[in-house]
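A single protein chain has been removed from this complex, and every other one stays in its place.
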Amino acid sequence: MQKIRTDLAIEAHEMCSKEKAEKNHLDGIDVEEYKNGDVFITRITVTNEKGSEILGKPKGNYITLEIPNLKYSDEAYQSACQEIAKQLETLIKITDKTKTLVVGLGNKAITSDALGPKAVSNLVVTNHIKQGNDFLGDSFSRVCAIVPGVLGTTGIETIDIIKGVVEKTKPEIVIAIDALASRSMDRISNTVQISDTGINPGSGVENRREGINEAALGIKVIAIGVPTVVDAATVASDSIDAVLANTNERIKELGRDKIYSLLAKSVGNMMVTPKDIDSVIEKASKTVANGINLALHKDLTLSEIESYISY
Amino acid sequence: MQKIRTDLAIEAHEMCSKEKAEKNHLDGIDVEEYKNGDVFITRITVTNEKGSEILGKPKGNYITLEIPNLKYSDEAYQSACQEIAKQLETLIKITDKTKTLVVGLGNKAITSDALGPKAVSNLVVTNHIKQGNDFLGDSFSRVCAIVPGVLGTTGIETIDIIKGVVEKTKPEIVIAIDALASRSMDRISNTVQISDTGINPGSGVENRREGINEAALGIKVIAIGVPTVVDAATVASDSIDAVLANTNERIKELGRDKIYSLLAKSVGNMMVTPKDIDSVIEKASKTVANGINLALHKDLTLSEIESYISY
Amino acid sequence: MQKIRTDLAIEAHEMCSKEKAEKNHLDGIDVEEYKNGDVFITRITVTNEKGSEILGKPKGNYITLEIPNLKYSDEAYQSACQEIAKQLETLIKITDKTKTLVVGLGNKAITSDALGPKAVSNLVVTNHIKQGNDFLGDSFSRVCAIVPGVLGTTGIETIDIIKGVVEKTKPEIVIAIDALASRSMDRISNTVQISDTGINPGSGVENRREGINEAALGIKVIAIGVPTVVDAATVASDSIDAVLANTNERIKELGRDKIYSLLAKSVGNMMVTPKDIDSVIEKASKTVANGINLALHKDLTLSEIESYISY
Partner (left out) sequence: MQKIRTDLAIEAHEMCSKEKAEKNHLDGIDVEEYKNGDVFITRITVTNEKGSEILGKPKGNYITLEIPNLKYSDEAYQSACQEIAKQLETLIKITDKTKTLVVGLGNKAITSDALGPKAVSNLVVTNHIKQGNDFLGDSFSRVCAIVPGVLGTTGIETIDIIKGVVEKTKPEIVIAIDALASRSMDRISNTVQISDTGINPGSGVENRREGINEAALGIKVIAIGVPTVVDAATVASDSIDAVLANTNERIKELGRDKIYSLLAKSVGNMMVTPKDIDSVIEKASKTVANGINLALHKDLTLSEIESYISY
């Protein structure tokens, strides 16, 4: 049973292959790997129910782009944009008449979950212009976009908001963008997964009970995701492997310092924070500031002090 | 040798005590613990060089406030503000004539490091008003505040900026606010450390070569910090302890799934991200959006597309 | 014909009354004014078609709360919150079974238009909790909330998004929050209008072709708004009145400086900006920074420089 959490088919496949020691030859799973300039492409196709069960993912195509230099090189960034477009075109057919609804999933107030909302704010949205006196011409297809929010802030299942909007706007395709969990820090920020299976229960940073997929919406759903977090248990579990790989001794007999220095090598650069770090910082900074305010302006009450602060 | 990273004297003390199995009786280290409503207070005083060496912290007072309900209860928040003020008054004497410079350390563009800058934005700053026709009266002391930035964005050692401003504004006290690293997820967001030793080399999320302390500035320096991150190696190291505590078997003989489920209990709720997650998300969301833009608006170049997007 | 732009019934009424010189006695318009602590309340009821035509607003109730000290006094803020609740209860009946959908209208990326989205982020949303194992109890009613975005960023008419979500979530009441245009700078930031007529074509910062009202949605729609902008033509027009009120001379014969100093008295404290100032500042600051970067790091190209900057 696959327990370690990952939203990436490429990682699920690595784990299965390792267990079975027969990479690229799992029944019902085809794998193709190639390189295009700065971008490494892995295309995993789940062709039957057997493959689906092994991988823990529905039948369909899972394209992973790895761009190690994305953060550092403008060329790599440009190649990544081009390659995403090219791979999307292998999954969907777009003409200037096509109407697409892009859905930015996730919580924009939580940095690591804000990929979808932020991506939507960079889209060229055209549907309202093409409905009227279309001065944009044939280069542009019909694009609309929503940021539905998350269950915790809307009180509504995300799929219900999407269904409602799909019924009113009648797009031919939905593209859903979401932040993913990876099992490796190395993939964060430089890996893009594109899939034609949509988003399915149990995956994503926020679990969703019903999938955001063709079964639910009646139209093709493309999912695009980027890993932005690794869960701490995965890091810890990998760390134990790292320690074991570097010692023949009983782990209990290693000193704390020895263990720590082995670990520092494997995960030294990362930070662990609560998921709601953004709101935590708001509260903590207000608490500290008001403690200082009360000490420095002695005769004022907390509520008087708060009325002097504009935010 | 103390290697595990913590900025909290209370945690350094716990680790020393555990090793020495003689809590509260370390030479040169006095510990006082009490409770005031929602707030647990631990006052550690390092009284001589021996204590300083054991704890790895300079001589002085380290007051830790723990407020488990800070995030959930408005009362706890109000008690925390009051207690910070009260404890500050045990370390510094404030009259309405006192001039204090509050320094918000850290990088405001990195959420987990933004405590100092955000706290400064909640201060009641009065120095400029009290210099002129002071309509504020005796309830207010003279407060000024700066956010110096971090070496990576200013190119200047933070202590040099503070020294320059101290020389021009001549405060009697500096209060430096900074985000801290803790060794325990449980302390994040609900613990405040106040100290009269300033901020010293090797501590803080960003290492600083010269301390921000009385030796450097010639006036009293109070440090106030809140832990906002745990480094991943600490989490991993603690996780191994957690696993060992729950098993008598050789760790190698436990299955991966068994290890993972033991770990999930101890660290299940946390996320690991790179420290620069804010900028990582900007880049990744732009990449995904432009990939979609290029696919949906086929005849446009990347640079044409970017000119259509306002941000 | 009423052309000067205002979304406030109280202002529309002032203008009509002034023209007709018979305040509080317009046919089909009842006006009630009273004070409750820090809050001035004006309740305008449009009772028939005649009144609707005169005021340029549909039949219904328009409650205006004016809280001059909202920005400066914590007490005033608390009274304002209480009074809004009290007035809402005169328009809608809420039990713990009532399901309400709150809609935050406006563009969160434009500061002056972000009232709705920001208000929604401060709501206590409960619908998802009350659907399951309701640990909240009878003190809480069922609240869900969406931020639909604006036509320019979604490509979809806002009313269509709301209709879709209403059909899926079936609330009994919609409360729509929006930023308003006022004709007076004095009302900005301290006036709240509550109405049971919803939001109707031609009003609001963004014109909307179809109303967000009971006719469109089939359920009661409460609109709550706060004025955040005055359009520049209104300021200019009022300024001419201000000049004329202070002079008997032909305006042409006044010198420029005389006119300017008369105007400075009436509007001296305000700033005029383009509506998209947020994105304008992004672009301008990037341009200036890169100009400096190119001058200071001479041998680098613009694209090399951009790859060194994280955002």
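Assorted remarks:
Chains: A, B and C, in written order; residue numbering restarts at 1 for each.
The criterion applied here is as follows: a contact is a pair of C-beta atoms (placed from the backbone, for glycine too) under 8 Å apart; a residue touches a chain by one contact, two chains touch by 3 or more.
Owing to the predicted nature of the structure, the values given are computational and were not obtained by experimental measurement.
Checked against the full complex, the one of B:41, B:165 or B:242 touching the unshown chain is B:165.
Residues of subunit B in touch with the missing chain: 71-74, 77, 109, 120-121, 125-129, 142-149, 151-157, 160-161, 163-169, 303-304, 306-307, 310.
Within subunit C, the residues in touch with the undisplayed chain are 1, 3-4, 70-71, 77-78, 80-85, 88-89, 92, 94, 96, 98, 100, 102, 111-112, 114-116, 118-124, 126, 138-141, 143, 175, 177, 185, 188-189, 192, 224, 226, 228-237, 239-240, 243-244, 250-252, 256-257, 259-261, 263-264, 266-275, 277-278, 280-300, 302, 305, 308-309, 311.
Convention: only the chains that are shown with their structure count from here on.
Counting every residue number used by either copy at the subunit A-subunit C contact, over half are found in both chains.
Our note on geometry: subunit B versus subunit C, Cα centroid distance of 39 Å, whole angstroms. Computed from the mean C-alpha positions, the centre of subunit A lies at a distance of 28 Å from the centre of subunit B.
Averaged C-alpha coordinates give centres for subunit A and subunit C that are 35 Å from one another. Residue positions 109, 310 of subunit C each touch two or more of the other chains.
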